[in-house]
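Shown here is a partial selection of chains from the complex, left in place.
Labels run A and B following the written order; every chain starts at residue 1.
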Amino acid sequence: AKSLTSPKGSDSDLIRCTVFDKDGNMVQHGKEIRRSDFMKNYNLASRDFRKISRHQHGIGSNSSANINVDIVPSIVIRSNGILLNLLNIRALIKYDMVAIFDSSRNSSSSGGGLNESHSHSLFLKDMTERLKGTGNDGESLPYEIRALEAILIHVMSNLTTEMKVHTTVLQNILNGLEESIERSKLRYLLIQSKKITQFNQKASLIRDLIDDILQQDDELNALHLTDIHNGTPRTGSNHAEVELLLESYYKTSDEIVQTVENLISQIKTTEEIILIILDSNRNELMLLGLKFSTGLLSMGIALYCAAVYGMNLENFIEEIDGGFELVVIVSSISLLLLLMFSVKQLRKVQRVTMTGLVREERIANGHPHQKF
Amino acid sequence: AKSLTSPKGSDSDLIRCTVFDKDGNMVQHGKEIRRSDFMKNYNLASRDFRKISRHQHGIGSNSSANINVDIVPSIVIRSNGILLNLLNIRALIKYDMVAIFDSSRNSSSSGGGLNESHSHSLFLKDMTERLKGTGNDGESLPYEIRALEAILIHVMSNLTTEMKVHTTVLQNILNGLEESIERSKLRYLLIQSKKITQFNQKASLIRDLIDDILQQDDELNALHLTDIHNGTPRTGSNHAEVELLLESYYKTSDEIVQTVENLISQIKTTEEIILIILDSNRNELMLLGLKFSTGLLSMGIALYCAAVYGMNLENFIEEIDGGFELVVIVSSISLLLLLMFSVKQLRKVQRVTMTGLVREERIANGHPHQKF
């Protein structure tokens, strides 16, 4: 089948992979091999393989740089091998061989490149140990299950680390927002909200993927490649160890998803209350603005009084003694009267109760609060 | 399997636990024991045990103090024991022994330490009574079921208490908000909203966990450790007592979840209406502000009239009798005209109807309401 998205000729692409043999020795490290050769060597259907190798094509394309093209994880279980695509791990597990495809170049954008490669080399080391069976667990699991566990541990560990980073960062932002609501914090919240949503999707999909496999007896049985190779495939529900193992990682991923959902709901709650607080603050600001308007309006009437007597016209009190004082007093009184009237108007809308009644009653009962 | 999150060497950690023997006697109280010894003594798989003991490692870490790392409850049923992790109770139940792991140090942040330990000692006392079979119930349930019930009763009692606290607190806040919308109350609402959401998640997960066990006949059968030990495991749906027992606690937890969801939806409703009320109040404030602007604008024209005749220029009415009165009257009339014009403009946007039509019709019919 022609590849959906890649142009012709990409079939001759080289893929870099690290291969472990039956005894857990790393027989190849980061060696490049022809895609078609690899498929032929390990007897893979191109359709299955596409999902694993597709993302190495994407390097050249520039427009998709910002686009997360590979969200859905997958574990494809075939009779001759298990193809995994979990987070940044793409691997092929057979009954006597494990191949880890090198994706460090791709994933450089999503995490720090250095950290990434350190974590990756730790993973390769752990894989060797596990395949050699030098782990401290007494249980002697089949080769393929040990390889699967090494990958799952790496994936869960990555998810847990990322979850912790998100949790710490977001808790800091949320705490910061409780202190003061500033635009830079809001912008940071936006960026982190997007990231946590993406992370939630990623973790949920991995959890659901493990759950799907747990639900199907035949898939669990099909995981036992060694038994299948030996001609004694598992049947029925004779797959207790692998079920317990997957269940354990299912619970870990569920724990992560629940923590993240909790965090997301905290963000939502904070956002809602911030909106209400900003609204409430705005009303306070408006009230103050109205108080200033009130002052300005009252001053206007006093100014008018003064201006009237500033006219070059006969005003009949020019000769009267105390005319000046009279006007100043009259203007001050009219200022006060208008001010009192305005403040009364203001008080009607000042206190934001839900019950219009209570408020007005209180005012009616002899103005108990005169704050202005 | 190497532990996912803890560094090496933590396997030698000490765990503190309280152990009850076959007859319900507390043979150990808060004694510390080596993790590895405990696992060997009671024949536990490290993978299962990790979930129970993990949280005792977390004490030293500081960054995770604010982070809820243990949200998902679990009941792991194995052939040789039941491992529970419900709220702050972590326990191992075998057919002839119960071990309660001491987590009082961890949980000190989530509740009052003193209360916690009082509640915990009550729990230990109740466990003793139940295991001794001195309860007033005639039903003679197997040892392990009685232990399970003691734990479930403690958990449900804790959930119920916490639910009541949340309900009381939130009802107070909501009632307070109905009286007046203030920032401190909103902030308190935010804090409590986050808490109730977390509590809801916690309670829901416990409910779902019990429901999951109820759905699976084999899990219910596997709970009968004594029968399994005696070589007569339950089969089919021969587990009526334990089913009824779990069903009863399922209903209690469902009741709690439903109450909390009801509360959460009340918070949502209140928030929505608060937003509308704040919006509505803001419009009232703006209307009043416009009324003041109206006054100021009108006063401006009067001021202008007065200022014009205050110019040191010949104004032709200097000599006329009643020139002063004329200007005062003219300026007052222009003030009134402008005021009336502005008020008319204002009235067009004043009444917030959804029907633009109705409003304008009413105004058209001879200004029936003139409130300003």
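Note that a contact is a pair of C-beta atoms (placed from the backbone, for glycine too) under 8 Å apart; a residue touches a chain by one contact, two chains touch by 3 or more.
Everything quoted here is computed from the prediction, not taken from an experiment.
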Quiz item: What number of copies does the complete complex in this structure file have, with 2 given?
Solution: 5
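Everything that follows uses one rule, which is that only the chains that are shown with their structure count from here on.
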Quiz prompt | Length of the line joining the C-alpha centres of subunit A and subunit B, rounded to whole Å | solution = 21
Practice problem: State the interface residues of subunit B toward subunit A in the complex, per the touch definition above. | Solution: 1-2, 4-5, 45-48, 50-51, 63-64, 66-72, 74, 177-183, 186-187, 189-190, 193-194, 197-198, 201, 205, 271, 273-275, 277-279, 281-282, 284-286, 288-289, 291-293, 295-296, 299-300, 302-303, 306-307, 309-312, 315, 317-318, 323-324, 327-328, 331
Self-check item: Residues on subunit A engaged by subunit B in the complex (per definition of touch)
Solution: 126, 135-137, 139, 149, 153, 156-157, 160, 164, 167-168, 171, 178, 244-245, 248, 251-252, 254-255, 258-259, 261-262, 265-266, 269-270, 272-273, 275-277, 279-283, 286-287, 289-290, 293-294, 296-297, 300-301, 303-304, 307-308, 310-316, 342, 345-346, 348-349, 351-355, 358
